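Yeah, one chain of the complex is gone here, protein chain that is, but the others are all in their spots.
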Amino acid sequence: MKIVGLIAVCLTGALLIYGTIDFPSWGDPQSPASLHVSPRYIEKTVEETDVPNMVTSVLADYRGYDTLGETTVIFTAGMSCILLIRRFSR
Amino acid sequence: MIAPFEDVVIRTACRLLIPFIQLYGLYVIAHGAESPGGGFQGGVILGASFILLSLAYNADEVRKRVSEKRNLIFCSVGLFIYSGIGAVCLALGGNYLNYSRLHHLLPVDPVYARALGIFGIEVGVGMTVMAVMLSIFLDLASKHEDEGEMTSLGMDR
Amino acid sequence: MTTSPYPILIILVPLMTSFLIPLVGWWRRSLCYPLMLAALVVSAFSSLVILRMVMEQGTIHYHLGNWDPPWGIEYVFDHLNAFVAVIVSLTSLLIGISSKSMVERSFSKKAAFFYCLFLLQVTGLLGIVVTGDAFNLYVFLEIASLAGYALIAIGEDGAPFASFNYMLYGTVGACFYLLGVGYLYIVTGSLNMADLAKLLPPLYESKPVLIAFAFFIVGVAIKMALFPLHVWLPDAYTYAPSAVSSLIAPLTTKVGAYVAIRVVYTIFTPSFVKEFSSATITLSWVSVSAILFGCIWALAQTDLKRMFAYVLVAEIGYLALGIGLANRNGLTGTVLHIMNDAMMMASLFLVAGAVATKTGFRKIDQWGGLHKKMPITMAVFVVTALSIVGIPPMCGFFSKWYLLLGAIAAKQWVAAAVLLASSLVNAILFFRVIEVIYFSRPAEFPDGDRVQHQGFDEAPWSVLIPMLLFAAGIVSLGLLSGKIITRIVQFAIPAGL
Partner (left out) sequence: MEWIVSKYNYWIYILLMMIGFYAMIGKKNLVKKVIGMNIFQTSIILYFISIGSKKGATIPIAEHGLGGPIQAIQYINPIPHVLMLTAIVVMVSTFGVAMALLIMIYRRYQTIEEDEILKLRR
């Protein structure tokens, strides 16, 4: 089992490293990720939402639905713990 | 499994610290729009203050202050604030979570209504995160003497 | 873009109800069940309305927060989406109806939390289906998975350990999916599926895109339990409480198959599949082995629920085979099979749950003579078994027929042969059980007592009605499958295939 695991892990790692060959270099301001969607968030956030913290404005407004899902995830975890291990005396 | 552990230094230090930690948590939630922070971070800090209380005293001390029922209400109400704000936008004729529609209710312009909407949901997120963190911690840390009920729980056959 | 509220109501109503249920449960426990049903009814109704709108107007876009994609998150409903959403919401409504007796008997104290997590599970699955954003899909995948782990773990005996294993596998699957999203994000800068599909074609040769595709497929394969990554499934579904396994078994794997179709044919387009056909050919070979493995291991089981779990592994092979064949007929078969298999698995696990609840027996030989005691349940079982085997008027025949046509069109003779052989194995499998039920004598206990199957003692109506509806669906939708294909499924197949 350990050998199989080691092979699987090395294979995964090798594939992922192979994928990094065509990556843009680290911190490159001209990378696609910095040029395609994100500039609008940075440049328009004060104008459109009146919130200077871009992370907050993206989190709660542009992608606010993700955050609802995320809060639901943590709610699910809380309810799971109650269902699994809490005792009810009544 | 938190056994009561009497230590004057720890208890006094915690009693002094906890109000400030909670105040800081509220600040992080409220100031999330202007500086690093937000609902999650503030909620976790608030939850941590209660966890610190239960570490310094014991779990029952926390249960005395925040009962299980009240904790559950906090969990749900936080999410209700969040999804409710979205639903109000829906009811006002916009898309879900379109906070700018809130300017029909509030005496502000649509752009500032978005900022208020963001603040509202941050408060909701903070409440839920605080309550769930505390609830998970108390569930995991509580000692359960009677092992009987758990086995009977699984008797689905 | 639409402003009609129905797209969001599909998700919002069960979501908000699930927040409400724990509070209501503290106040009055008996209200939880009707509340959950009401939410599921609204959700099912909205998804039907959406399906109608899609059939009339074509693809619907709903922009959450009124931000245009790719900046905001959008819901996209096309024929595939709306069809799967209807299947998920209707199936979960019927399973929800049937959950009552089991919950009240087994964990009445925690009923509120059970119903809450049940709704969250359904919400997560529906959220996966309707979203048009790759990262939003991940969030809802995690909601569905977390609720699933908890629901499985409250089962009997080995359930916590099975659920823990499921959690390890599921987390790796979800993380691989997230890595795929990350690799695509770094080369395109977008998270919206339609936008990705537009940006990707010039990059098809680049290495991150190929690796992302591989990780997407492996991650989804873990989530949908495609052989050889199915290891978590049999234990988890065997030990789960019956109401839970009849919800999770039909839906989670089907939604996984849906995600696979989305990834392969929407984020990546049919032209990518044509260019790198080795990927889909590998997928079809893997699914052929899944069919073989599932059928053969199902033969070796004595526990019925575990046998059904291995049948499910084989059915997942069918679903993946249609995706791997990469032609029109094969994909039609898969989309049709998503519907048929959801009904067949729900009905099978409901039958197993009803018998286990009533008699406590789970081994095949203990079912002897059960047709006198539970005639309706057994009739439903026979209908479902015939459909899985692929006897013509039942729906299972039609999806397999299209898969067979697809395999022949793709010149995959081995796949065609395995499809035929698996029907034969399924026939042996199920006729053996049917023979035990109708013709053999009740089995003996080790201490010499005979199992008593005397007198009419059916499952409660709350279980019988969903079961009968599923059986009716298996027969009638089989007869209607020509119409379903011409009205819905043929538009769900991506152009250029």
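First chain written, first letter: the chains are A, B and C, and each begins at residue 1.
Definition applied: a contact is a pair of C-beta atoms (placed from the backbone, for glycine too) under 8 Å apart; a residue touches a chain by one contact, two chains touch by 3 or more.
Keep in mind that what you see is a predicted model, and the values were worked out from it rather than measured.
Here the chain not displayed is in touch, across the complete complex, with A, B, C.
Checked against the full complex, the candidates C:8, C:146 or C:194 give a single residue touching the omitted chain, namely C:146. Of the listed positions C:5, C:182 or C:393, the one in contact with the omitted chain in the full complex is C:182.
One chain of the complex is left out; on subunit C, the residues touching it are 135, 139, 142, 146, 149-150, 153, 158, 160-161, 163-164, 167-168, 171-172, 174-175, 178-179, 182, 185-186, 191. The chain not shown here touches subunit B at positions 34-36, 38, 40, 136, 139-140, 147, 150-151.
Where subunit A meets the chain that is not shown, the touching residues are 1-2, 4-6, 8-10, 12-13, 16-17, 20-21, 23, 25-29, 33-34, 37-39, 41-43, 45-46, 52-55, 58-59, 63, 66-67, 69-71, 73-74, 76-78, 80-81, 84-85.
To be clear about the criterion, only the chains that are shown with their structure count from here on.
For the pairs B-C and A-B, the count of C-beta pairs in contact is higher at A-B. The mean-CA centres of subunit A and subunit C are about 26 angstrom from one another, to the nearest whole unit. Spacing of subunit B relative to subunit C, judged by their CA centroids, is 34 angstrom. Centroids of subunit A and subunit B (each the mean of its C-alpha atoms) stand 21 Å apart.
Shared contact sites, meaning residues of subunit A that touch two or more other chains, fall at 61, 64-65, 68, 72, 75, 77, 79, 82. Residues of subunit B in contact with two or more other chains: 75-76, 79, 83, 86, 96-97, 99.
Of all the residues in subunit B, the ones that touch subunit C in their complex are 69, 72-73, 75-76, 79-80, 83-84, 86-87, 90, 93-100, 153-157. Listing the residues of subunit B that touch subunit A in their complex gives 32-39, 68, 75-76, 78-79, 82-83, 86, 96-97, 99, 111-112, 114-115, 117-118, 121-122, 124-125, 128-129, 131-132, 135-136, 139-140, 142, 144, 146, 149.
By the touch criterion stated above, subunit A contacts subunit B in their complex at residues 47-53, 55-57, 59-61, 64-65, 67-68, 71-72, 74-75, 77-79, 81-82, 85-87.
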